[in-house]
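Working notes, beginning with the structure itself.
With one protein chain removed, the remaining protein chains of the complex are shown where they sit.
Here is chain A:
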Amino acid sequence: MDVFSDPLNRDVYITGFLWILKLTVAGGAGALVLGVLLAAMRVSPVPVLRGFGTAWVNIFRNTPLTLIIFFCYFGLFSTLGLSLADDIDLNNFWLGVIGVAVYTAAFVCEAIRSGINTVPPGQAEAARAIGMTFLQTLTIVILPQAGRAVIAPLGSILIALCKNTTIVGTIGLMESSSAMKQLINENGDNVIPIFLVFAGTFAIVLIPTGYAFGWLANRLAVKR
């Protein structure tokens, strides 16, 4: 374990996981907002919006994340000139956030939509009967109940998202998997310990995350 006693190496390790953390938080927030919007579109009475939501889910759910991240870099940035920050790392970070968010939004959308199906139709009828508009019915009555029904699956999606953010390393961000690769390259005699530390860090953070979502799901479940 002397690899990590070197402050330079420790710095690589910590910076890598900080990127992962930032990508997860920003990507997760983006995916949640986008996913809820997409789910709202998919249940809306407007055919164009429904079509848009369906197309989004079909395109991004069935495309490898690596390709999407590559597209964000080579397409959005290199070709179309979309620059999101002057700092190269920060630019790659935001491109990664976009890629991860649009990809994960497709899964969030489908989870929320299955949650909407758990809400009895009578709830929407009652809301309409007191004069709520479609949007009010959705945001005040349906989505809060749908969201609580799918906290556990949303937790799984967040965990998957966290691990998926390592793909942003492919466009040059020194997140944890790139950090691991660098440390392994420089310390060929310590491959297994380095690998175990990186993998272990993910597991140590994500296992409690899973339990926390399970606990939340129970606590916030809507009693019927």
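Going forward, contacts are C-beta pairs under 8 Å (C-beta built on N, C-alpha and C of every residue); 3 or more make two chains touch, one makes a residue touch a chain; residues count from 1.
Throughout what follows, contacts and distances are computed from a predicted model.
> Could you check which of "Protein-arginine kinase", "Amino acid ABC transporter ATP-binding protein", "NADH-quinone oxidoreductase subunit H" or "1,2-phenylacetyl-CoA epoxidase subunit A" matches the UniProt name for the chain that's left out?
The record for the missing subunit names the protein "Amino acid ABC transporter ATP-binding protein".
> Just one of A:Thr66, A:Ser83, A:Asn117 or A:Thr133 touches the chain that is missing; which is it?
The one listed residue touching the chain not shown is A:Thr133.
> Which residue among A:Thr54, A:Ser114 or A:Gln145 touches the omitted chain?
Final answer for the missing-chain contact: A:Gln145.
> Spell out the interface residues on chain A facing the chain that's missing from view.
Interface residues of chain A facing the absent chain: 120, 122-123, 125-133, 136, 140-141, 144-145, 148, 222-224.
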